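Quick one: structure below, then a few questions.
Presenting subunit A:
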Amino acid sequence: MTGMIQGGWEFVWAAYGITGVAMGIYIASLWIRWKAEDKSE
Partner candidate 1 sequence: MNLQPIIRADGLCRRQGLRWVLVHLNFELQTGESLLLAGGNGAGKSTLLRLLSTLTPPSQGELELFGTSVKVNRRPQRNRIGLLGHTNQLYPELTPSDHLQLWSRLAGMELPKGLLDRVELADRAHDPARTFSAGMCKRLALARLMLLNPDLILLDEPFGQLDAQGVSLMQEAVESWRAQGKTVVLATHLIERGKPLCDRALLLAHGRLKWTGPAAELSASMVAGADS
Partner candidate 2 sequence: MTRQRVAAAFALVGLGLLSWGSYLGLWVAPPDRYMGDVQRIMYVHVPTAWLALVVFMLAFVYALLFLIRRTWRWDALHEATLEIGVLYTALLCIQGALWGKPTWGVYWAWDPRLTTVAVMLLSFAGILSLRHFLDDPLRRASWSATATILASANVPVVYYSVRWWNSLHQLQSTPKTVNSAMVEPLRINAFGLLALTIALIMIRSWIAEARRRRDLAPPLPEIEA
Partner candidate 3 sequence: MMALLHKEFLLAWRGRARVAASLTFAAATLLMFSFSAGADGRLLQRLAPGFLWLAILLASTLTLQASFDAETQDGALDGLILSASAASIFYAKALTNWLFLAALGFVLLPLIAALFDAQLGALDRLMSVLLLGTAGLAAPGTLYAALAGRSRAAGLMLPLLYFPLVIPALVSSVKASELAFFGDPMNQWGGWMSLLLAFCLIFWSLCGALSTAILEDG
């Protein structure tokens, strides 16, 4: 029992940030691909 880990917010922000950005990029790429397919049909 060494007590609570102090700080570490930078890791929290990095995890949320990377996840959010990656999901955002993926959703955007899906959107673009879907529009491209829609147009060609």
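We adopt the following convention: a residue touches a chain if its C-beta (ideal position, glycine included) is under 8 Å from a C-beta of that chain, and two chains touch if they have at least 3 such contacts; residues count from 1.
If you want to know what made the cut, all candidates are chains of the complex that A comes from, given by their letters.
Values in this document were obtained by computation on a predicted structure and should not be read as measured data.
J.: Touching subunit A in this complex, which is it: 1, 2 or 3?
T.: Spelled out: of the options 1, 2 or 3, subunit A touches 2.
J.: Which of the residues in subunit A come into contact with candidate 2 in the complex?
T.: Against candidate 2, the touching part of subunit A is residues 1, 3-9, 11-12, 14-16, 18-19, 22-23, 26-27, 30, 33-34, 37-38, 40-41.
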